[in-house]
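The other protein chains are all here in position, but one chain of the complex has been omitted.
So, chain A:
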């Protein structure tokens, strides 16, 4: 059970959340917000932090109370700090939950300064962030005895032929931050390389293809080697981009133990997602480790373990005990919804950077 003095809070708790891009490659922001609203009830104010004007959750006024645009991660730490200071003077944010891989480096860098502003976070360290990076995942797996597919990092398209000879087809070609393409032939590999390079830059990761069942695990760990919550989910409907559009919670101790082993090995602090492939011989391969909650995180709350709420409690310094019970067979089925807004709202965010 998690313990929070905020269930009957009289003071409004203000939480800032990024990742409002609830599109076909969804960010976790909306799921996090929904779980927080479930967990804290009234007296909760949600501040959306958006990079782009068309991030869909910005316009869901029953979920997001106010949105501010923030500078892209490439603008650097100082630009982000300056913008957050401006926002903090108005909003008095208690806790901030970043939800994008690409922005985490800057937020971790600002952790102490944010705290000085009164904004609490619960984030992994830079070292932890680097260890689970796609580029370093194989070394991490080897070091801690965790099964990961063979992979190589390449900087030039000419290296693809050698990788193909070494790993064989099919191959998985992965972008630095996001996206992966399964290729059957060297010409497809070249195409995928150029496409991912153009979008996410170098390096490109070339990974052995593992055939099996796709399972994701959402977890929360305390930074001292302990997991406080683990929810495994089997993907039931997968989009062309490889995203789960429907999924179901499953009960499997092997998966729970794998998440615990990861948290212990990495001393992970904060939310995380393990992308797992279970092959025909029941081996569990860690395909990727995402350093934040997944987009389907609301399922954790629906299944009985509200991980975003637990993370807020941890950030606030409240006592949080490990949860082990949850409902297996709880499903999510995502849907698309045309939200109608007036151009004035769009204009306001575009012109003034807030809505």
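Just so it is clear, a contact is a pair of C-beta atoms (placed from the backbone, for glycine too) under 8 Å apart; a residue touches a chain by one contact, two chains touch by 3 or more; residues count from 1.
As a convention for this text, contacts and distances are computed from a predicted model.
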Leaving aside the chains you can see, what is the UniProt protein name of the one that's missing? Options: "Cell envelope biogenesis protein LolA", "ABC transporter permease", "ATP-grasp domain-containing protein" or "Coenzyme PQQ synthesis protein D (PqqD)".
"Coenzyme PQQ synthesis protein D (PqqD)"
Option touching the unshown chain, where A:75, A:139, A:238 or A:251 are the choices
A:251
Would you mind spotting which of A:134, A:234, A:292 or A:309 touches the chain that isn't drawn?
A:234
Touch with the omitted chain, as defined above, among A:54, A:115 or A:328:
A:328
Absent chain, residues of chain A that touch it
213, 234, 236, 248-252, 328-329
